[in-house]
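Got a structure for you, written out below as structure tokens; questions coming shortly.
For this view, one protein chain was removed and the others were kept in their places.
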Amino acid sequence: MTIQFKSITELRAMLDTKSISASELTQESLQLAQKYKELNCFVTMNEELGAKNANSIDLENKTTSMLSGIPLAQKDLFCTEGLRTTCSSKILSNFIPPYTATAVKKLEDAGSITIGKTNMDEFAMGSSNETSFFGNVHNPWKKGYVPGGSSGGSASAVSAGIVPAATGTDTGGSIRQPAAHCGITGLKPTYGRVSRWGMIAFASSLDQAGPLARTAEDCAILLNEMSGHDSKDTTSLNSSVPDFLENINQPLDGLKIGIIKEFNLSDLDPEVQARFEDSKKTYEKLGAHFVDVSLPNISASVPTYYSIAPAECSSNLSRFDGVRFGYRAEDTDDLNDLYIKSRSEGFGDEVKRRVLIGTYALSAGYYDAYYKKAQQVRRLIKNDFDHAFQSVDVLMTPTSPNTAFKFGSKGAQNPVELYLEDLFTISSNLAGLPAISIPHGQVNSLPVGLQLIGNFLREDQLLNASHIFQQNSDFHLAQPNLEDF
Amino acid sequence: MDQETVSTICYLARLEIDKNKSKKIIQDLETIIELIGSLQTIDTSSIDPLYSPLEMTALTHEDIENSDNKKEKFLENAALSNEDYFLVPRVVE
Partner (left out) sequence: MSWETVIGLETHVQLSTKTKLFSRASTAFGASPNTNVNLIDCGLPGVLPSVNKEAFYKAIRFGMAVNAQINQTSIFDRKNYFYADLPKGYQITQMDLPIVLGGSIDIQLEESVKTINITRAHLEEDAGKSIHDEYDGFSAIDLNRAGTPLLEIVSEPEISNAKEAVAYMKAMHQLVTYLDVSDGNMAQGSLRCDANVSIRKKGVKELGTRTEIKNINSFKFIEKAINFEIKRQIKILEDGEKVTQETRLYDSSKDETRPMRSKEFANDYRYFPEPDLLPVIISDQEIQKIRDEFPELPKEKEARYQRELGLSEYDSQIISSSKSMADFFDASVEKTKNYPLLSNWLIGEISAYLNKEQIEIHESKLTADKVAMLINRIDDQTISGKIGKSIFEEMCLSGCTPDEIIESQGLKQISDDGAIEEIIMTVINENPSQVEAYLGGKDKLFGFFVGQVMKLTEGKANPKAVNSILKEKLK
């Protein structure tokens, strides 16, 4: 019996009926990872500890949570005690954290088994997983095509059915866009819903952890465990966490969905546009109705983001200096030389580019024009959302303007070309809002994602709307043909 | 972006640019700066910056010790250390 492509709910049933043990499940998952090694989803495997943890679940012989005995993969940006954590960077290629990130710890405390750490864009900076020190990750749907990024390894591993779900982080679309490109479901929660403790920071005011899974229902299962206040992260929300599974089946009658006027969808690939129109019809059939809303400043999202995120990252990445952990260059003359060589050899080009941009945006004489200006525009964007949510429940956009593309085909000449891939996803990070991407068909045999953006703390509405959509469609059931791998 | 600005920025960030790539990187930086410079057209007078999506106040910790010292592990992770200290090339103040 294969466990490949099975959802958490399906695996749960198998475990509960004892048709498989947690140990067998973990072994099969690890074997699948080995079998599809060429996808390059994983940076580090967790065979020994994974097997041990699965075994103790079997010995305990009682199910305490939905995730008990379920194998998961963790993005290699979450610190895991005793297990190498690299952020897909040379500078951390030998880093063994002495502690575990809260989000991962909560999932493990719920009985899930971490089978490995997934490949990603270096320090989560990228939209195609092409900036990893450990090489490109393939899209399971087409060899030589990007899985999206930055959580590309997590998306690829779930899409290939190696694990039913994985963790990711989303700073400007890094969960949703790879989920869309790999044909799976990915949720970025409200900023502050999931603790950032132990998540290696890219841009502190934008970063948020969330689940990637085969279904919205499975996302709800993970979110139930990952969420909640953490005293170690004083920006984590102190509000109560609802049971995200409880209301997932509510009918959608009367749901008001907003379409953002400023996003001119006719500029998109007609096929991408056609899928979007189809999904609108599906939702209409399910009882929802559509309202055009205006978010006048939303088109400023990309430049706003590319001022704020690099600024925060330039500071966040200063701790990688070769002194207390991480890569240190050899043969250095003095401390400054040690800093410069360790960092220059340890970081890849995209990371350097963003650190330099951020340094520039914060430097004397430019702070007001770039950084502060962007934070002011950010408020305008948030105000636009606040206004829109007075008349609608959720907003709907494509997740990405395109499907997955060939390795090396974008951004090589002009990095901004790749930044524009994030057009639809970035604004919810700026405003701290939850957003989900669900598969809604294919264009040229590559998956396309549909994004729903919710109001502050309304992940429940997003999961409900996504689950009902998946109950009435089968896009999420499509499986890639993995013959080439 | 003139060469001097690029050198200053590189020094502040403690990064050096590969000579072969420097032209391209500077060009990329200029493109990105042009992108973020487009914000100048937006009127933000009297708009307060939004530094965090959470407009709340900080939670604080009590002044009670809760040490989580892992000295050996900390020093182990360093590229160079002895039994007590992290070591770096000697600094002359």
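Each chain carries a letter (A and B) given by its place in the written order, and its residues are counted from 1.
As a convention for this text, a residue touches a chain if its C-beta (ideal position, glycine included) is under 8 Å from a C-beta of that chain, and two chains touch if they have at least 3 such contacts.
These numbers come from a predicted model, not from an experiment.
Chemist: Which one touches the absent chain: A:Y371, A:F385, A:F456 or A:F475?
Modeler: Candidates A:Y371, A:F385, A:F456 or A:F475; residue touching the omitted chain: A:Y371.
Chemist: For the chain left out of this view, which of A:E108, A:D233, A:E350 or A:D422 touches it?
Modeler: With A:E108, A:D233, A:E350 or A:D422 as choices, the missing chain is touched by A:D233.
Chemist: Pick from A:S363, A:Q376, A:T403 or A:Q461: which residue touches the chain that isn't shown?
Modeler: Final answer for the missing-chain contact: A:S363.
Chemist: Using the touch definition up top, pick the residue from A:Q4, A:S21, A:S65 or A:S204 that touches the left-out chain.
Modeler: A:S204
Chemist: Which positions on chain A touch the chain that was left off?
Modeler: The missing chain touches chain A at positions 78-79, 85, 87, 92, 95, 97-99, 101, 196-201, 203-205, 231-235, 311-312, 314-315, 317-321, 323-325, 335-336, 339, 359, 362-364, 367, 371.
Chemist: In the full complex, which residues of chain B touch the absent chain?
Modeler: Residues of chain B in touch with the missing chain: 8, 11-12, 14, 51-52, 54, 56-71, 74-75, 80, 82, 84-93.
Keep in mind that, in the parts below, only the chains that are shown with their structure count from here on.
Chemist: Would you tell me which residues of chain B are touching chain A in their complex?
Modeler: 5, 8-10, 12-18, 21, 25, 28-29, 31-33, 35-40, 42, 44, 47-54, 58-61, 70, 73-74, 77-80, 86, 88-91
Chemist: Using the touch rule from the top, collect the residues of chain A that touch chain B in their complex.
Modeler: Contacts found on chain A: 95-96, 98, 191-192, 205, 231, 234-235, 237-238, 297, 300, 302-304, 306-307, 314, 321-328, 332-341, 343-344, 347, 349, 352-353, 355-357, 359-361, 363, 369-370, 372-380, 382, 414-416, 419, 430-433.
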